[in-house]
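The complex is shown incomplete by one protein chain, all other protein chains being positioned as in the whole.
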Amino acid sequence: MTQPGYLTRKEDHLVRLRRIEGQVRGLQRMIDEERYCVDVLTQVASVTKALQGVAMGLLDEHLRHCVADAVRTDEDADAKLSEALGAVERLLRT
Amino acid sequence: MTQPGYLTRKEDHLVRLRRIEGQVRGLQRMIDEERYCVDVLTQVASVTKALQGVAMGLLDEHLRHCVADAVRTDEDADAKLSEALGAVERLLRT
Amino acid sequence: MTQPGYLTRKEDHLVRLRRIEGQVRGLQRMIDEERYCVDVLTQVASVTKALQGVAMGLLDEHLRHCVADAVRTDEDADAKLSEALGAVERLLRT
Partner (left out) sequence: MTQPGYLTRKEDHLVRLRRIEGQVRGLQRMIDEERYCVDVLTQVASVTKALQGVAMGLLDEHLRHCVADAVRTDEDADAKLSEALGAVERLLRT
């Protein structure tokens, strides 16, 4: 079983996700302090953008490692490509 | 100064955001346990969708309260509408 | 029966849509001439952005006219707001 491609940047992903967790807690504080709706919405858009950054980073490594390895060794290449395209489609649909 | 429109559903927003915070921590755990990239990506798409649900809920109340009040009293109606449209645009661009 | 809010900028919308029609024909030409896939994808993203511009323009006028009128006269205000929010949600989901 191969290791996930993102291992090379594992710590980088964790740092980004901890920051996003902090931003989501910040959103709760904004709601709790009854901050202006539009400011909360701006902050929601910013957290969404940060999550998409994480997704792009994961996809980058997934294509460069898991998918590229499958193509090179010609093992499951088609299935891996379909799976990666499915992941892109789910990201696009949100 | 009027209160934010989302006060009527404040607890509902907080519940959703706490669940999203839990999902973001779940993402960290997935990365930490070196789970399969595509499964992590699927979960990122799901958190993004949950955040958009919060955004739609906030926008709903903002239009029904702050913006509708501004229109009814004809105070700042144009500015409030422009501001709300700006918020929609920022959500669309992510 | 009120007229659609976008009448004030009807010609502007038609100009944008004619340009988008030209861009879609340009995409057909690119495929026909077997242009490089990534260049076609870049152009698809640009047409999508142009369509979102049309959507934002229509939504702007819809909120400022149809929805604001409904709120002011208190006729169907809630239904109009729900309908507009549904339209925003459909745009977000694409």
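Labels A, B and C are assigned to the chains in the order they are written; within every chain, residues are numbered from 1.
As a convention for this text, a residue touches a chain if its C-beta (ideal position, glycine included) is under 8 Å from a C-beta of that chain, and two chains touch if they have at least 3 such contacts.
It should be emphasised that the depicted structure is a prediction, and the values quoted were computed from it without experimental measurement.
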On subunit C, where is the contact patch with the chain that was removed from view? 3-7, 10, 13-14, 17-18, 20-21, 24-25, 27-28, 31-32, 34-38, 40-42, 44-45, 47-49, 51-52, 54-55, 58-59, 61-62, 66, 83-84, 86-87, 90-91, 93-94
It is residues of subunit A that touch the chain not shown, namely 52, 56, 59-60, 63-64, 68, 71-72, 77-78, 81, 84-85, 88-89, 91-92
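Operating definition for what follows: only the chains that are shown with their structure count from here on.
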So the centre of each chain is just the mean of its C-alpha atoms; given that, what is the distance between subunit A and subunit B in Å? 18
How many Å are there between the centre of subunit B and the centre of subunit C, using C-alpha atoms for each centre? 22
Distance from the CA centroid of subunit A to that of subunit C, rounded to the nearest Å? 29
Two-or-more-chain contact residues of subunit C, please, as numbers and ranges. none
